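Note sheet for the following structure.
All protein chains of the complex are present and in place, except for one that has been dropped.
Then we have chain A:
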Amino acid sequence: MSKIIVMTSGKGGVGKTTSSAAFATGLALRGFKTVVIDFDVGLRNLDLVMGCERRVVFDFINVINGEAKLNQALIKDKRIENLYILPTSQTRDKDALTREGVEKVLNELSKEFDYILCDSPAGIERGALMSLYFADHAIIVTNPEVSSVRDSDRILGVLNSRSRRAEQGLEPVTQQLLLTRYDPERVEKGEMLKVDDVLEILAIPLLGVIPESQAVLRASNVGMPVILDEVSNAGLAYSDAVGRFLGEDIEHRFVTPQKKGLFSRLLRRSA
């Protein structure tokens, strides 16, 4: 039986798609057969971040509507064994996501995959609701910033009341925090919320802290999940987070300012 993960946040632009691409890749790298689904109907971007935008023929909505077979819509990643992408439609809107349709596709996927990762759109409307409804685990992507923290709290409330697990009175959806765009130097100056502040406010366990990193933009420019950039702090932090998700005990890195040596100061390059 496969596990369904939703990558969600409420607020837009905090790094859901970046994190979905990285996380799905990380799970596949560890040998789990993984599919990542784009739920942002009409504003698809997971294909670009994963670098498979030119290989999209059929999509999630075509499969829901019975216009294509699931195998025709699934895109196999060219770099990583065990990794598949299910892109969404760029022309339809969120109404195309029916609960029955989504359930049918997820059921079919769960026969084949170990992990199904749902990349939620921003907001708390249909697309976001459908992406979290069937989830077993939720990863809450949050920036250390007031509006993102507030929206994360809101989405936690939605998970606790409107997910399938909540509606059917099952074991609740497990929730973990992924704090992204963290800048330890600004935290030290008192300009940014600390990891502990966010944890205290949201009161959910910490999955990982992804440092603000230029590697994220570089990776999306070329359509490569940032976790594959193994020399970047962000890539390493995602890799750690995947390990923790799988139950490994890994210490948090990149949460305090790095001491810069003369050499890196001269190079002026922060990975």
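Methods note: a contact is a pair of C-beta atoms (placed from the backbone, for glycine too) under 8 Å apart; a residue touches a chain by one contact, two chains touch by 3 or more; residues count from 1.
The rule we apply is simple: contacts and distances are computed from a predicted model.
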Study note, to complete from the structure: In UniProt, the chain not displayed here, chosen among "Cell division topological specificity factor", "Iron-regulated ABC transporter ATPase subunit SufC", "Glycine cleavage system H protein" or "NADH-quinone oxidoreductase subunit N", goes by "Cell division topological specificity factor"
**Study point:** Residue of A:Arg150, A:Arg164 or A:Arg218 touching the missing chain in the full complex
**Key:** A:Arg150
Point to revise | Hidden partner chain, touching residue among A:Glu67, A:Asp197 or A:Glu248 | key: A:Asp197
Exercise for review: Could you list which residues of chain A touch the chain missing from the display?
Suggested key: 145-146, 149-150, 153-154, 157, 187, 189-194, 197, 200-201
